[in-house]
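I have a structure here, written as structure tokens, and I will follow up with some questions on it.
Every protein chain but one is kept in place in this view of the complex.
Going by the order they are written in, the chains are A and B; count residues from 1 in each one.
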Amino acid sequence: MPAMAPETEGGGAAERVPAMQRLLDNHFLLLFLGVTVPAVLYLVWGIMEVAQIPIGK
Amino acid sequence: MAITSPEKRVWWNEPLHRPEVIWITIAFLWGLLMFGMMVYWHVAGRQNLSNEAYKVFPEKFAEKVEDMVAKYKVREEGATKIPVVRPPPGSDVYVLSRLWEWWPILELEKGATYRLHLSSMDWQHGFSLQPVNINIQVHPGYDLVLSITPDKAGEYTIVCNEFCGIGHHQMIGKIHVVDKK
Partner (left out) sequence: MAASNEFRTCSVTGLKVHLPAEALIKANAVVAVVFLAVGGLFGLLVALTRWQAVHILPAEWFYLLLTAHGADVLLFWVIFFEVALLYFASAILLNCRLATPWLAWVAFALMLAGAAIANVAVLQGESSVMFTSYVPMKAAPHFYVGLIVFAVGTLTAVGIFFGTLVIAREERTYQGSIPLVTFGALTAAIIAVFTLASGAIILIPTFLWSVGLITTIDPVMYKVIWWGMGHSSQQINVAAHVAVWYAIAAVVLGAKPISEKVSRTAFLMYILFLQLASAHHLLAEPGISSEWKVFNTSYALYLAVLGSMIHGMSVPGAIEAAQRKLGFNAGIFGWLRKAPWGNPAFSGMFISLVLFGFLGGISGVVLGTEQINLMMHNTLYVPGHFHATVVAGTTLAFMAFTYLAVPLVFRREIVLPTLAKWQPYLFGLGVAGISLFMMGAGTLGVARRHWDITFSDAPLTFEYPPAAILMMGLNGMSAVLAAIGGLAYVLVVVGSILFGKRLDAPDAERPRFIPRLPTTVAAYGSAGTLHVPGTIVLVTVFFMSFVLYYFVNWKYLSEIWPMR
């Protein structure tokens, strides 16, 4: 990731960028999470639910 | 401003304000409580939609419905002479949906519990029981089984509330709930 070369002004050059801010600045990691989380929790789990409905007599 | 980059390079470390902290806490706890309500209702509530369902062939389902009608038919009703059936309390009862009717009409005893089966012969339909306002989706190829206990006597109407083609607004059925004889 071409992550956040600290382009400093104001905040002071020494201040480290906290992990949470780095996450929020990492657009493609967010994209990955935003697609994977619902894909697993909603889609995959949901499809498994429907597939598991038993066959009636 | 919201349309320009934050002035401070590092904004994550800015302290939160008290009103914000309080509001976030309240909102978070409220979310937990609402989540807990759904779980709680499964344990203590008396209105939960059953998740018991089976994949079925429509013809197979129709056979069972016809069996029930043959056994328990008591009379006919309406312009199209829909059979009215009165199966014994505790038994399996069936309502079949197809373009554009609910078939047959059930006569149930107040306070008794029945295992109600819902399925469709063709497209999806919407089982909307009025005036109690109970609404359940009906699918072709799936038999949804739920235990119901009608607790008030009267005439109930099944309206179709899933769009099912041009006769959708004519698709109504009935369930009668009668006092124990």
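In this text, contacts are C-beta pairs under 8 Å (C-beta built on N, C-alpha and C of every residue); 3 or more make two chains touch, one makes a residue touch a chain.
Keep in mind the model is a prediction, meaning the values are calculated, not measured.
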Shown chains that the omitted chain touches within the full complex: A, B
Residue, one of B:V69, B:V85 or B:M171, that touches the chain absent here: B:M171
Note that chain A touches the absent chain at residues 2, 7, 9, 20-21, 23-25, 27-28, 30-31, 33-35, 37-39, 41-43, 45-47, 49-51, 53
What residues on chain B make contact with the chain left out of this view? 1-9, 11-12, 14, 16-20, 23-24, 26-28, 30-32, 34-35, 37-39, 41-42, 45-54, 77-80, 82, 101, 118, 122-124, 126, 128, 130-137, 139-144, 146-151, 157, 159-166, 168-174
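The working rule: only the chains that are shown with their structure count from here on.
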Centroid distance [mean C-alpha coordinates] between chain B and chain A, Å: 35
Contact footprint of chain B on chain A as seen in their complex: 6-11, 15-18, 20-21, 24, 53-57
Complex contacts: residues of chain B adjacent to chain A: 7-13, 53-56, 60, 142-143
